[in-house]
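Missing here: one protein chain of the complex. Every other protein chain is in place.
All chains are identified by letter, namely A and B, in their written order; residue positions are counted from 1 within each chain.
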Amino acid sequence: MTELAVLPPDFAKEAAIMEKTWASKPGVIGWLSETGHKQIGLRYIVTAFLFFLAGGIEAALMRIQLLKPENHFLGPDAYNQIFTMHGSTMMFLFAVPIMEGFGVYLVPLMLGTHNVAFPKLNAFGYYIYLFGGLFLYTMFLLHAAPQAGWFSYVPLAGPQYSPGKGVDTWAQMITFTEVSGLVVAVELVVTTFKQRCPGMSLNRIPLFVWSMIVVSFMIIFAMPAVMIASGYLSLDRLVGTHLYNRSEGGDPLLYQHMFWFFGHPEVYIIFIPGLGFVSSILTAFTGRKIYGYTAMVSTLVVTAFLGFSVWVHHMFATGLPQLGESFFTAASLMIVLPTGVQIFCWIATIWSGRFRIATPVMYVIGFFLVFIVGGLTGVMLASIPIDWQVHDTYFVVAHFHYVLIGGALFPLFGAFHFWFPKWTGRMYSEVMGQISFWLLLIGFNVTFFPMHVLGLYGMPRRVYTYQPGMRWGNLNVLASAGAVFMALSVLTMIINFLVSRRAGRVAGANPWNADTLEWSLPSPPPVYNYLHVPTVSGLNAVWDAAPDQPYVTGMRFDRREILITRVLDAEPDHTEQLPGHSPWPFVLSCTMCIGLWGAIFFAWWFTIGAVLSGIALIGWFWPSDRELEDHILREKGELGGLELGMPEPVREEMP
Amino acid sequence: MKRSLALLVILAVVACHRERRPLAPAAVDSQRPNPLRMGDLQPGPKQLAATGINNPYEGNAYAISEGQRLFAQYNCSGCHFHGGGGIGPPLMDAEWIYGSSPVNIFTTISEGRPNGMPSYGGHIPVYQIWQLTTYVRALGGFEPKGATSPRSEEMMAKRAEEPK
Partner (left out) sequence: MTASTLAPIQSALHSAGPQAASIEHLWWVFFWICVVVYVITIAFFFIAAIRGRRRAEAVDNPAHDRRLGIFVSTCAAVTIATLFGLLFSSVATGNAIGTFGKNKPGQIEIEVTGHQWWWEVKYPDALAPANQITDANEIHIPIHTPVLLRLDTRDVIHSLWIPNLHGKRDLIPGRVNKFWIQADRPGVYRGQCAEFCGYQHAHMALTVVAESSADFLKWKSHMGEGAPTPMTPAQLRGQQVFLSAPCAKCHNILGLDAYGTLGPDLTHFRSRPTLAAGQLLNTRGNLAGWIMNAPAIKPGTTMPPNQLSGQEMSDLLAYLETLR
C-alpha cells in the first residue's frame, strides 16, 4: 500500500541499502557495465567536450592557414580534410551528444526518478557514439578522413570524385551517431512521459525537460532522413548503385533534399536544449517562474514543427522553381516568431524578477547578445535574392556560428557553471568564470563578425586560400586573432573547473536557490538520486514545496525500483524494476562497431557484425538470476511493493 | 597509455597507401620500369630483373580514380569501351594477351602493340601511364576492392560476360 505521509527524517539504514543497490561496480568491468544515468550522462559530456577541443584545434589550423593570402601552411588536401573534420566533429560528435548528455543527466533528476527508462540502452547509446567518434578519428590519422565537407554533396562525394575510404567513413560515422541519438531520444521520451513523480502533471514539467522532449521527437523524425541520405551514398560508393548518378536516372539534388530535411532540424536539435538551459538559469537568477509557461512550451513545439518545413532554404541557389522556393522563404521567416516569443517572455521574466548576476547569467546575457544577431542574419538569408548573393560565402559561416555558438554554446557554458556545484559539490571560481565569459564574448565577435563583411565582399566558403588584392587579408587576420581569445576562454574555463573540483568552496544543495527537483538533493547527488520518490505541488518544485511535502513510501530499497505514473497528471500507477549492471551494452557496441567499420571495406563484415550483435542481444536480454527469482516470487504473490490499482494519494494538509 | 600513443604515431606515419593523394606527382612516379626482356641475351653482365620501379601506384585509390578520368579523356574507351572491349580487347576478362602485370600493362600503353594499340609513350607523362595502368588492373580485378570505385558518374556499359 502506498502511503504519502510525513515521516521522521532519519533514513540512514534505508539509505545504506539504497547505496548498495545502486552502487557502481569497481574495476574496468565495472566501469564498462555501468548503467547509472548520471555516470553515463557525464561520460557523454566529457567525451563530447574532448571532441569539442579536437574540433577547436581543427578550427585553429584553418585560421592559421587563412591568415594571409596564398599561405602554404596547409595544402588543399589537408585543408579540405580539416574543414570537413571540423564541421563533422562539431555537429555530430560534440553539439548533439553534449546536449544528449545533459538530458540524460538532468532529466531523471528533474522528474524525481532514479534512472532513465532503459538503462542498458542508455549505456549502449554512449558506447556506440564513442566508437563512432573513435572510428572517424582513427581514419583521420590514417589519412583517410572525409574531404567533401560536413554535408558531403554528391557528386563530389560520390565514387568517382572522392576516391578512397574517406567519405565512406563519414557516411558510416553518421550511422554510429544517429543510432546514439535515436537511443537517447527514445529513452527520454519514455522517461518523461512515464516516470514523472506524482504531482508533476504535464503543465508542471520544467522547461528544460520540455526542450528535451521536443528535441527527442525531432531526432526521431529527422535522423531517418540522414540515415537514408548517407545510406544511399554508401550504396552508390560501395555497391555501385546509381541513386545519385544523373546519367542513369538518379539525381544529385535528391541527396541535398534528404540531407537538409535532416540538416535543418539538426541545428534546432542543437539549439533548443540551449533554450532549455536559458529557462533554467533565468528561473534561478530572477527568483520567479518564467513568464508565459504555456507560450514557452507551445513555441518550443511550434519551432520543432516549423523546423521541418524550411530545409529548401539551403538550396535556394540550385535553380529550383522560384515559386516553390518562396514558400520556404515564408516558413523560414515564420520560424523567427516562436523563438522571438521565447525571448520576449524571458525579457518579461527578467523585468519582473529579482535579477542576480553570476557567471551562468553572464553566459545567458551573451546568448541574447550573440544569438539574436544570428537570428537576424538568418532572416536575411531567408530572403531568396539576398541568399543568392551570400549563400556559400563567409556570411553564412558567420550566421551559423552566431546562432550555434550564441544559441547553443553560450547557454551550454552557462549550464556548465550552473550545474557544476551540483555535479561536484563545490563552487567554481567566480572571477575565472567572468574572465572566461568576457574572453569568449570578445573573442567570438572579433572572430566571426568580420566574416559577415568578408561574405558580402565576395569571399566564398571552404577555400583553402585566397588571392592577395581581394581586400580580404586584414579581415582574415582579425578573424584569426579573435580565435586566440576564444581558445584562452576555453582554457580558462577548463582550469577553473579542474581546480575548483578539489579546491572550490563547498556548495551545498542549492547555492543558487533554484527551483527544480535536483536542487533538493545534496551535491553531488547520491547515486540513487532520491531515497523516496518526491512529489511536487507546483511548477517550481522546490519553491512550491510545502515544509511537509509528501513523498512516496512503500517502494523497495533493495531493488532498482522506479515508480511509473500516468501520462497526463502523473498519478502513481505501478512500479517496475530496472536492470542493474550489464556488460552487454558495451559488447553490443563492439560487435556493431566491427560490423559497421568492416562493412566499408568488405560487405561480409556487416553480416559477421550482425551475427555477433545477435549473440550480444541474446546476452543482453538474458534474465539475471535475481530477475528470475523475482519473477517466481511475483508469480507467487510474495514480492511486495505497490499493488496494481489506484491508491489514493493522501495529504495531511493542503498548502 | 604510452603504448597506445606509440601505436598512434606509427599509424600516422605509415598512414595508408590507399589514401595517398599525390596531387603534384613525385619524381619516383615518373620513373620508367626496366625493360621487359623478351629473350636471354644481354650485351654485358646480366642486369637483375627485379630492378626498376614496379608500380608506384599499386593499390592507390587516387591513382585509380585519375586513371578512370584519363581512360575516358584519352579515349581509351573509344576502342576498349568501358572495359568490355569492342574494337579493342576487353580489359575486364581473364585473358591478357600481353600479360597483366603492371610492367606488362605499362609497356602495352607506352610502346603500343600490334593490331591497333597506339603507343602513348612520350605523348603523355609517365606518371599518367602508371595511373592508367593501375586503373586497367582495377578493371581486371587485380587491385584491392577498397581502392576501386564500383562505378563512375556516367552511363554504364554492361559488364563483360564472366569467362567460363
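In this section, a contact is a pair of C-beta atoms (placed from the backbone, for glycine too) under 8 Å apart; a residue touches a chain by one contact, two chains touch by 3 or more.
Everything numeric in this text was worked out from a predicted model, so none of it was measured.
**Student:** Omitted chain: which shown chains does it touch?
**Tutor:** The omitted chain makes contact with A, B across the full complex.
**Student:** Using the document's definition of touch, tell me which of A:His391, A:His417 or A:His532 contacts the absent chain.
**Tutor:** A:His391
**Student:** Considering the whole complex, which of A:Leu238, A:Met258 or A:Ile350 touches the chain not shown?
**Tutor:** Reading the full complex, the residue touching the unseen chain is A:Ile350.
**Student:** Tell me which of A:Thr138, A:Ser383, A:Asn445 or A:Thr553 is the one touching the absent chain.
**Tutor:** Considering the complete complex, A:Ser383 is the one touching the chain left out.
**Student:** Have a look at A:Lys25, A:Arg461 or A:Arg566 and name the one touching the chain we're not showing.
**Tutor:** From the options A:Lys25, A:Arg461 or A:Arg566, the contact with the absent chain belongs to A:Arg461.
**Student:** Could you tell which one of A:Gly56, A:Pro119, A:Gly133 or A:Gly287 touches the chain left off the display?
**Tutor:** For the chain that is not drawn, the touching residue is A:Gly287.
**Student:** For chain B, enumerate the residues touching the unshown chain of the complex.
**Tutor:** Considering the whole complex, chain B reaches the absent chain at 23-25, 69, 73-74, 123-125, 127-128, 153.
**Student:** In the whole complex, what residues of chain A lie against the chain that is missing from view?
**Tutor:** Residues 69-70, 75-77, 80, 148-149, 153, 155-156, 161, 246-247, 251-253, 286-289, 291-292, 295, 317-319, 322, 326, 329-330, 333-334, 336-337, 340-341, 343-345, 347-348, 350-355, 357, 365, 368-369, 372-373, 376-377, 379-380, 382-393, 456-458, 460-471 of chain A touch the chain that is not shown.
Everything that follows uses one rule, which is that only the chains that are shown with their structure count from here on.
**Student:** Given the complex with chain B, which residues does chain A contribute to the contact?
**Tutor:** Result: residues 75-77, 138, 141-144, 155, 158-161, 163-166, 236-242, 245-248, 601-602 of chain A touch chain B.
**Student:** Show me the residue ranges of chain B that touch chain A in the complex, using the header's touch definition.
**Tutor:** The touching residues are 8, 11-12, 15-16, 18-21, 23, 61-62, 64-65, 68-69, 145-147, 149-156.
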